[in-house]
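I have placed the structure first, in the form of structure tokens, so that the comments after it can refer back to it.
Only one protein chain is missing from this complex, and each of the others stays in its spot.
We just call them A and B in the order they show up, numbering each chain from 1.
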Amino acid sequence: MSETKTSSWLKPSLDWLLIFVPIAIALRFIPGLNYPTALFIVACLAIIPLAGWMGKATEHLAEHLGQGIGGLLNATFGNAAELIIALFALSKGLEGVVKASITGSIIGNILLVLGLSILLGGFKFKEQKFNRTAASMSATALTLAAIALLIPTIFHLVADNVPVAQGGWTPAKEQNLSLAIAIVLFLTYCGTLVFSLITHKHLFIGEALQGAAKSVGHEEEEAGEHWSKNKSIIVLIVATSFVALISEFLVGAVEAARGALGFTEVFVGVIVVAIIGNAAEHSSAILMALRNKMDLSVGIAVGSSLQIALFIAPLLIFASYLFGTPMNLEFTIPEVVAVFASILIVEQICSDGESNWIEGVQLLSVYAILAILFYFLPDMHHAATDAINGAAAAP
Amino acid sequence: MSETKTSSWLKPSLDWLLIFVPIAIALRFIPGLNYPTALFIVACLAIIPLAGWMGKATEHLAEHLGQGIGGLLNATFGNAAELIIALFALSKGLEGVVKASITGSIIGNILLVLGLSILLGGFKFKEQKFNRTAASMSATALTLAAIALLIPTIFHLVADNVPVAQGGWTPAKEQNLSLAIAIVLFLTYCGTLVFSLITHKHLFIGEALQGAAKSVGHEEEEAGEHWSKNKSIIVLIVATSFVALISEFLVGAVEAARGALGFTEVFVGVIVVAIIGNAAEHSSAILMALRNKMDLSVGIAVGSSLQIALFIAPLLIFASYLFGTPMNLEFTIPEVVAVFASILIVEQICSDGESNWIEGVQLLSVYAILAILFYFLPDMHHAATDAINGAAAAP
Partner (left out) sequence: MSETKTSSWLKPSLDWLLIFVPIAIALRFIPGLNYPTALFIVACLAIIPLAGWMGKATEHLAEHLGQGIGGLLNATFGNAAELIIALFALSKGLEGVVKASITGSIIGNILLVLGLSILLGGFKFKEQKFNRTAASMSATALTLAAIALLIPTIFHLVADNVPVAQGGWTPAKEQNLSLAIAIVLFLTYCGTLVFSLITHKHLFIGEALQGAAKSVGHEEEEAGEHWSKNKSIIVLIVATSFVALISEFLVGAVEAARGALGFTEVFVGVIVVAIIGNAAEHSSAILMALRNKMDLSVGIAVGSSLQIALFIAPLLIFASYLFGTPMNLEFTIPEVVAVFASILIVEQICSDGESNWIEGVQLLSVYAILAILFYFLPDMHHAATDAINGAAAAP
């Protein structure tokens, strides 16, 4: 019954907002209609129903595959858009924007998406439960990723104080260090896939171990609407393609309008791109939380961050060699602090396998605090490290 | 029976030590009697029975209101004294002392007060249990606060390396950043109050969910002495007023005697003021631990830190605008490290919902290590950041 109510609340928007998809395409491709601000607004509206369909398709597919794998699939399709955008930016040499959007995607998923899911789910249910082991595995993988992203920054900060002749910092060393770390992350991600899809899939399918959440998993089956596996897959692919397309319009429009809005490049990368790029995860994760399927909700949000950090980031390092402009893994100090702070708080919230609305508030508060930091921060990439070390090396 | 023994051990001191209250008042207000050292000792002795009465009244009030709200009340009344002292210092422009005492109160409550409570409680009971969900919520709120206190320091460190023309650090930006963060903290605190007093008060009232600790909660009811709600409230208010009054004497006397004792301003703020200002929480939290009411004990200690960080700190920022000398939230690096270290260790100790004496030892060890750091640190506020960045910007 709660399921029917949720659907009927979302369905109307799904229907009429789809009008904005062709409008966005028209605004983007018809030569005369060059209004970035209008494109931005229309694309925002268009992405909502698409993300909704994507969430719906993933949810139906998840019924066939189990909650955890459904969450993984969702994260994969959600991040496909981000990967395409990042590759596009990388090919243009916008390394700083790519890194800022990696940071933004990691913190956006675990703070904003998970925070809103827990908050809204918590308004409906006093206490929600999820598989602690699966959530903990993901949170630990994120801690590993945070350490990996910290190391190149520490290396630069420390090795820059030693003369090059005695083994001090050089861009080539930073690059090799980054490549080695990217390989470790990539191998760990492969291990994580084997764990969640093969050896321990029972933890992610969900129904097996949990005494408490046993009966809540399949309420939508009684609600009548039941898609076949093929229908789910086709809708998922079509919706994801459109989400990727419209996401790219959005990024282009945002970049064009940046000056007018007075946002810095870092703020756009970390906050704006990340919010838009994660719209799909947003609607899916919140829908799951409202249906009390927190396993799937946490799986989408944390799994998406995990995938960005352990899979997309190394992939971009590898891809950067193809473009002839190798990218390293050195992030700015505020980016590293933001990732660590996010993971510290999400680990505490995931470690007990239950959630309530105040935990959603806490995640959103950390997001707000980090957004404030990136709003006030001047535009720079690695300026902090360079300046400190430059000064240290100068005399 | 254990209750009677505890009371009879505390009662004699309650009775005769109250003599020092009028003596302290005399030493403070009679013009000829200007002996700061004597005032310091007398005030120390006077505050013990007052804090004892405060703890007694809170405990009786807690019986009427449930353990968690009792803990909140106790924290509120305990921090009333600190708020008054901080406002007094702020009006005199002593920003560094105010920040040091915020740091000291946060770490003092979760390391010293909670550490002593767990240690002494652990000597009496092999293992003590408390509500993990409530303790975790508070620990997560503290992590959030630690992140909030870290951000302005990171902002200064990083933005200072960028020329002002390109958006670099200015005192006005730091102030705006601090104000925005203070507003987020304040709103989060309001959420925390709604959570603990309205939507999830059952977690804080204590009897509801805990299977293990069910029977230990109300032993003092059989001990005969039972206060009415009104009597509890009146005694609590009177005792709190005297604690605030005598606390102020103490701070004045300490500040006067600082040079003679060879303490730095930071050490006085972080260690001395914090120990004295938390005397009330001390005696209450330890009393509760000795009665195996760890829910109340943890609630007092962690709740008090939480209130300092999420409520008193933002309130002082807001109040500083009234005094015409806006205070920012930028703490020194050792202060930020101390807060993070404290919260890291307390989170680990609270996350399992049970305590034993070695955990008390571990909290007290961290307190000792931080006290050693602040003892050896030279007097400076923001000197570290300024110097590093000054050097970086200089050439």
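Please note the rule applied: a residue touches a chain if its C-beta (ideal position, glycine included) is under 8 Å from a C-beta of that chain, and two chains touch if they have at least 3 such contacts.
This structure is a prediction, so every number in the text was calculated from the model and none was measured.
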Checklist entry - Taking the entire complex into account, which one of A:Leu33, A:Ile154, A:Ile234 or A:Leu322 touches the absent chain? => result A:Ile154
Checklist outcome for this item: Considering the complete complex, of A:His64, A:Lys124, A:Lys173 or A:Arg258, the missing chain is touched by A:Lys173
Item to check | subunit A, residues in touch with the chain not shown (by the definition above) | outcome: 132-133, 136-137, 139-141, 143-144, 147-148, 150-151, 154-155, 157-159, 161-162, 166-168, 173, 176-177, 180-181, 184-185, 187-188, 191-192, 195, 199-200, 347, 351, 388, 391-395
Checklist entry - Hey, which subunit B residues sit against the chain that's not shown? => result 126, 264, 332-334, 337, 341, 344-345, 348-349, 351-352, 354, 356-359, 361-362, 365-366, 368-370, 372-373, 376-380, 383-384, 386-388, 390-392, 394-395
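Basically, only the chains that are shown with their structure count from here on.
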Checklist entry - Between subunit A and subunit B, what's the gap in Å when you average each chain's C-alpha atoms? => result 37
